[in-house]
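Comments concern the structure below.
All protein chains but one are shown in place.
Order of writing sets the chain letters: A and B. Residues in each chain are counted from 1.
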Amino acid sequence: MSSPEVHHEEGNHPGPAQYVRIAVILFVITIIEVAIYYIEPLQGVLVPMLIVFSLLKFVLVVLWFMHLRFDTRVFTWVFVSGILLTLSVFAVVLLTFFLQGGAAPSPPGLGG
Amino acid sequence: MSAAHAAHGAPEPHTSTGVDNVKMAMWTFLGSECLFFGSLISTYLLYHDTTGSGPTSADVYDIPFTSISSFVLLMSSLTMVLALSSIQQGNPRAMRIWLTATAFLGLTFVGGQIFEFTTFVEEGLTLQTSPFSSAFFVLTGFHGAHVTIGVLMLLGVVAMSSFGRLGPDSARPVEMVGLYWHFVDVVWIVIFTVVYLIP
Partner (left out) sequence: MATAAAGTDRRYFARPTAKTGWWAWMTTVDHKKIGILYGFTSFVFFIIGGIQALIMRSQLATPDGEVVSAAMYNQLFTMHGLTMIFLVVMPMGTALINFLLPLMIGARDVAFPRLNAFSYWVFLLGGLFLYSSFILGGAADGGWFGYAPLNRELPGNGMTYYSLGLQILGIASLAGAVNFIVTILNMRAPGMTLMRMPVFVWMTLVVSFLLLFALPVIGVALWQLMFDRLFGTSFYDPGAGGDPLLWQHLFWLFGHPEVYIMILPAMGIVSEVLPAFARKPLFGYPAIVFAGAAIAFMGWGVWAHHMFAAGLGPVANSAFALSTMLIAVPTGVKIFNWIGTIWGGAVRLTTAFLFAAGFVSMFIIGGLSGVTHSIVPHDAQQTDTYYVVGHLHYVLFGGSIFGLFAGLYYWWPKFFGRLLNERIGKLHFWMMIIGFNLTFGPFHVLGLLGMQRRVYRYAPGLGFDMWNMLATIGAFTIALSIVVFLVNAVLTARRGEQAGADPWDARTIEWMIPSPPPEHNFDEIPVIRHRDDWWHRKYITDPKGTPAPVIAGGADAREIPADERDNATASEDEQAHGIHLPSPSYYPLVTAVGLPMAGYGILYQPLLLAAGFLIVLVGAFGWVLEPPAEPARRDRRTGAEPA
């Protein structure tokens, strides 16, 4: 049995109907993603559109299904710092490879 | 699930932030997992064109099939959240049904992955073929392993609930498994886009 005070920190609680609605949106977005993958004229904007759509799905699941929108900010900070850190450091890592000229076989570094 | 008082079935013990210990721990762990999958995805991005003499992604990827797999996993997040909703409304039986559905969808996804992998192997893309294949299989393999562990946890909760062993606040373990499950789904959203869709 869940006790009401356990969820006192969670204000606006979505119900099953809203969850189903979100699932439908996720489904539709996925269909669009796959569709534009095949639509030739859109190839130019394929990558940015895919990024935007997957971001949208990511946000929907995290904020609603994982309830992050309604929970304490502490969770958001912990999770978002993980994401931001990942994005920043690996952007730099991949950038250094790009500046060098890609993942070509190179002599092992001397490093220290 | 927190240290001392839960054994009594006492009311939720006070914590300095007002949030339950286990939930705090699960979110903290998920922050860590971002770095884990980030490292694997970055390795993949580095090697996605390093195909040696083996097949490339364009040669082997079956987007329609993987899209269906992705859809299955997305729907499992829905059943997961419906399971949590059920138990929060005091309906353990509905919860068990939804949890089992989630596990079933998860297993379907893993089954799809296994089928996809064996197809790739038949087409000449094995773990050892190239850095691309290494990165691909290890990334998706780890994700699949996470899904499998999730399925074990889901079925574990179903079993515990059936035997009345979930404890006084039975929504809590369901919520925790749910967080893990949704995270694994969210990682797949990223993988599907970055690995399969982006050329």
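Everything below uses one rule, namely that contacts are C-beta pairs under 8 Å (C-beta built on N, C-alpha and C of every residue); 3 or more make two chains touch, one makes a residue touch a chain.
These figures come from a predicted structure and were not determined experimentally.
K.L.:
Of B:43, B:86 or B:193, which residue touches the hidden chain?
P.N.:
Reading the full complex, the residue touching the unseen chain is B:43.
K.L.:
Hey, which subunit A residues sit against the chain that's not shown?
P.N.:
74, 81-82, 85, 88-89, 93, 96-97, 99-100, 103-112
K.L.:
At which residues does subunit B meet the chain that is not included here?
P.N.:
The list for subunit B reads 1-10, 13-17, 19, 21, 24-25, 28-29, 31-33, 35-36, 39-40, 43, 46-47, 50, 52, 127-128, 130-131, 134-135, 137-138, 142, 152, 156, 160, 165, 167-168, 173.
We take it that only the chains that are shown with their structure count from here on.
K.L.:
When the C-alpha atoms of subunit A and subunit B are each averaged to a single point, how far apart are the two points in Å?
P.N.:
Roughly 14 Å separates the two chain centres.
K.L.:
Quick one: which bits of subunit B touch subunit A in the complex? Just the residue numbers, please.
P.N.:
Subunit B reaches subunit A through residues 11-12, 17-20, 23-24, 27-28, 30-35, 38-39, 41-42, 45-47, 49-50, 63-64, 67, 70-71, 74-75, 77-78, 80-82, 85, 87-88, 90, 131, 168-172, 178-179, 182-183, 185-186, 189-190, 192-194, 197-199.
K.L.:
What does subunit A use to touch subunit B in their complex?
P.N.:
1-3, 5-7, 9, 15-16, 19-20, 22-23, 26-27, 30, 33-34, 37-38, 46-47, 50-51, 53-54, 57-58, 61-62, 65-66, 71-72, 74-75, 78-79, 81-83, 85-87, 90, 93-94, 97, 102-103
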